[in-house]
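Can you keep this structure in mind? I'll have questions shortly.
The complex is shown incomplete by one protein chain, all other protein chains being positioned as in the whole.
Note that the chains take the letters A, B and C in the order they are written out, and that residue 1 is the start of every chain.
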Amino acid sequence: MNEVRIGVIGTGVMGTDHARKLAGGIPGARLTAVQDFAADRASALAQELGVLAIAEADALIADAEVDAVLVCSPDGTHAALGLKAIAAGKPVLIEKPVAAERGEVEALMRAEMAAGRKLVQVGYMRRFDPGYAEMRRVVASAEVGSPLFMHCQHRNESSPSYLTSELIIANSAGHEFDAARFVLGEEIVAATVISPPEPRHAPGRQPQFIVLQSASGTVVDIEVYTDARYGYDVQAELVCEEGTVRLRPGPPTSLRHAARDGLVVPPDWRARFADAYRLQFESWVRSIVTGQSNEGSTAWDGYMTLLVTEACLKAWSTGNRIAVEQPERPAFYQG
Amino acid sequence: MNEVRIGVIGTGVMGTDHARKLAGGIPGARLTAVQDFAADRASALAQELGVLAIAEADALIADAEVDAVLVCSPDGTHAALGLKAIAAGKPVLIEKPVAAERGEVEALMRAEMAAGRKLVQVGYMRRFDPGYAEMRRVVASAEVGSPLFMHCQHRNESSPSYLTSELIIANSAGHEFDAARFVLGEEIVAATVISPPEPRHAPGRQPQFIVLQSASGTVVDIEVYTDARYGYDVQAELVCEEGTVRLRPGPPTSLRHAARDGLVVPPDWRARFADAYRLQFESWVRSIVTGQSNEGSTAWDGYMTLLVTEACLKAWSTGNRIAVEQPERPAFYQG
Amino acid sequence: MNEVRIGVIGTGVMGTDHARKLAGGIPGARLTAVQDFAADRASALAQELGVLAIAEADALIADAEVDAVLVCSPDGTHAALGLKAIAAGKPVLIEKPVAAERGEVEALMRAEMAAGRKLVQVGYMRRFDPGYAEMRRVVASAEVGSPLFMHCQHRNESSPSYLTSELIIANSAGHEFDAARFVLGEEIVAATVISPPEPRHAPGRQPQFIVLQSASGTVVDIEVYTDARYGYDVQAELVCEEGTVRLRPGPPTSLRHAARDGLVVPPDWRARFADAYRLQFESWVRSIVTGQSNEGSTAWDGYMTLLVTEACLKAWSTGNRIAVEQPERPAFYQG
Partner (left out) sequence: MNEVRIGVIGTGVMGTDHARKLAGGIPGARLTAVQDFAADRASALAQELGVLAIAEADALIADAEVDAVLVCSPDGTHAALGLKAIAAGKPVLIEKPVAAERGEVEALMRAEMAAGRKLVQVGYMRRFDPGYAEMRRVVASAEVGSPLFMHCQHRNESSPSYLTSELIIANSAGHEFDAARFVLGEEIVAATVISPPEPRHAPGRQPQFIVLQSASGTVVDIEVYTDARYGYDVQAELVCEEGTVRLRPGPPTSLRHAARDGLVVPPDWRARFADAYRLQFESWVRSIVTGQSNEGSTAWDGYMTLLVTEACLKAWSTGNRIAVEQPERPAFYQG
């Protein structure tokens, strides 16, 4: 197996985390270059990790030492950079969301289809979380029957002030939409949104309650509460005809101390999804080496998640149940 | 403290359970008489417990040895029997639902108000379950902030064949409606219903997903699945601004056996709510003796639960979000 | 069923709790009198509960309004008061320990045998805790095989300064000894004691680790830590040939708040064993009315627990494994 040489575009919090992980932590992968619009930030990280700092994203994509590209730059640049990677014939893993506009994802899919092979993976890492993977396995095996409900809760400890009620739907909820499609193995066809009051400590944005329905009728309800104070907490219970599967929180120990018996809740997603990120990278690298597709989100998955998001936004602004558009799935993205 | 002498109308499964509990198990209470339309059934129970079997419900209500009446007869008879107890000036605990028609409850409230004291309690025993009581306490104390969401799941192992999709809303969900009103301490103002597919082993009825919203905006979602196979399971998580409270299942032990580590799930509600039933009876008896009101459901609570039910049925048949009628609350039922 | 009229001797913390519970909270029971060496304390409680305050314990035992006696006075008086109750032919429930000296319990047993019926119950209330009762049922049914191990932990939040390393064995561990005998259904035959260091915040007394072995070889290990700071916590896991049963903590809800997800640990035993105390009283009253024996500790049980205690104290002072004396069990106490 040859080593896959990876370049990282965007060295903010997440890009830096990822770059460090790729620098020696993923078998078969080698980090070779980093780039950021803030050149100093990229240089410092490059020096720390002993890799190249490249000034321009285009140059990084084109670099002969770069076999594959990880895009962690601001959301608005994702699709354009993905297109360039496709043009260079290089596999690209794009942090979610793959694009802000549906036209951008359509362009991405057209380019990828024209290239004749799947080059795009979208960074919905929960697909590699052992808990979601087990839920998907249970659905696929039908060992406790078909799914009827999927109850999801997504809570952040706190959120930046620019986050609005709308962005909670447009951005924070995206992981849940992709996870539901992944676990259920089918498309979402309708969306309803109901908003509880604003919490006093986070005025100006409402938590959201989103109810989706899948093609075969499974009801998926999603609480998104981005200011939950007590910590980062992602829960899900899949209810099938004859049994239910529930995610368990991850800490390897429980603590009895100070009149409490239980778990420490982490402040953010890093500890909770550390395994998922690692397994996502391992799977991505393996798929590049073997040329075989993996469980990761494709451009099509990114597209359908965007259409679900659009329906939710409309459901939210109108108060109505909104159908999710169902474009025909190209054969290229079947199976 | 004088003993309260109780007569039980209806000796089906639940009435029989209740009668046995009242025959020596509730301090300050004494069972004195039972009645059932199936006279044999009542006689056998009366003999077992050493009490009177009375042929007619009216006679039981009128009996000098009966201070208070417990109504466990078929649903359709509840309101009429309640009216008779009020007419006799005797406290009456009516199994839920208090009535099938709103006019019946209105008549009950009018009679009770005319009598000048609260004589009716509706048997929503979850109000006496220590878990729901703790949730209510947390809301009232605001110690983790105001409520934003309440997620509820209600699952039965299996259900009789007469149960329809409509009855799941009209009957099975009632406990959840009352519990939400009790925990949140305010009225429900709107309802949405979304139905997943019928499970293959229970064709002809769909599980239901009901989303309510309370006066101050709290979103209450309720899964009702009456054919869950694995057992009887009632869950709830109350999400407040700064923390959440979740019901824990009741078994006093966990078991590791046969490749499983966890709890035995009971087949029905009796073990799960044994304490709630006992505490409900104790509280009822105490309120009779002291003349002070308790946490139990009043006729007004039964009425509002009926209006929520009506809104849910309309939401289900139309697919729309339906406002719950909000009649003015009589001063008699304030506080 | 006639009412059992109960007199309580000793109105300290526990006696007061018990008296309040008996005053209207236990079906079939009526509190009629209280007594304490501090007459004021008894009078105040008597007034609160509307019962007689009797100045002398002897007079209470003799009182015509007292059918049965609950002894909650200081430990050193237990056995003598028990003897007087037997002499008066009245059932007596004695808080643990039944006596400090084996001669006292022997006298109690002789008196009881002479009286020809079991009048003494010792207040090891864990026998009525649903968790321990389930463990006993599992052993008796052999449904997961025979017991091999029983792991027990007993932790108090803090303890009074008079508690010594010796008293931790002589007094705090007693509940565990009785519980092990109850669950396993056989005698303890040997004891080993190993002491960890004194915690810095409770100098002068060591926690204790006691290893018992039952007649058929089951190993019972008991941690007793009386200054655990985080709260009151009693755990047990019974390991049988094919499975294990573990006590679950009792709270009806769990809480996610302030970076923790789990249970609130209570500061003392009252919440943890509230049900056990209630069920113990109900069972005692029922056994008085019906004349049938119950699951409660007999004088024999109190005696054997005392012999286990003596062996533990010797094991502790010598560092050796010590055999527990096994006197012949009188036929009176069989079965």
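The working rule: contacts are C-beta pairs under 8 Å (C-beta built on N, C-alpha and C of every residue); 3 or more make two chains touch, one makes a residue touch a chain.
It should be emphasised that the depicted structure is a prediction, and the values quoted were computed from it without experimental measurement.
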item	value
Interface partners of the hidden chain - shown chains only, full complex considered	A, B, C
Omitted-chain contact residue, chosen from A:D58, A:D75, A:E106 or A:E134	A:E134
Full-complex contact with the absent chain, from C:T11, C:T192, C:Q280 or C:N294	C:T192
Option touching the unshown chain, where A:G12, A:G217, A:G243 or A:P267 are the choices	A:G243
Hidden partner chain, touching residue among C:V211, C:A259, C:V289 or C:L313	C:V211
Candidate in contact with the missing chain, chosen from C:R41, C:R110 or C:R229	C:R229
Hidden partner chain, residues of chain A it touches	1, 24-29, 129-131, 134-135, 144, 242-248, 250-258, 263
Chain C residues touching the omitted chain (full complex)	145-146, 148-149, 151, 153, 192, 194-197, 199-201, 207, 209, 211, 213, 216-219, 221, 223, 225, 227-230, 237, 239, 241-244, 319, 321
Residue ranges of chain B at the interface with the undisplayed chain	230-231, 233, 249, 254-265, 267
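Quick note on the criterion: only the chains that are shown with their structure count from here on.
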item	value
Length of the line joining the C-alpha centres of chain A and chain C, rounded to whole Å	56
Computed distance of Cα centres, chain C from chain B, in Å	37
Mean-CA-position distance for chain B and chain A (Å)	43
In chain A, residues with contacts to at least two other chains	229-230
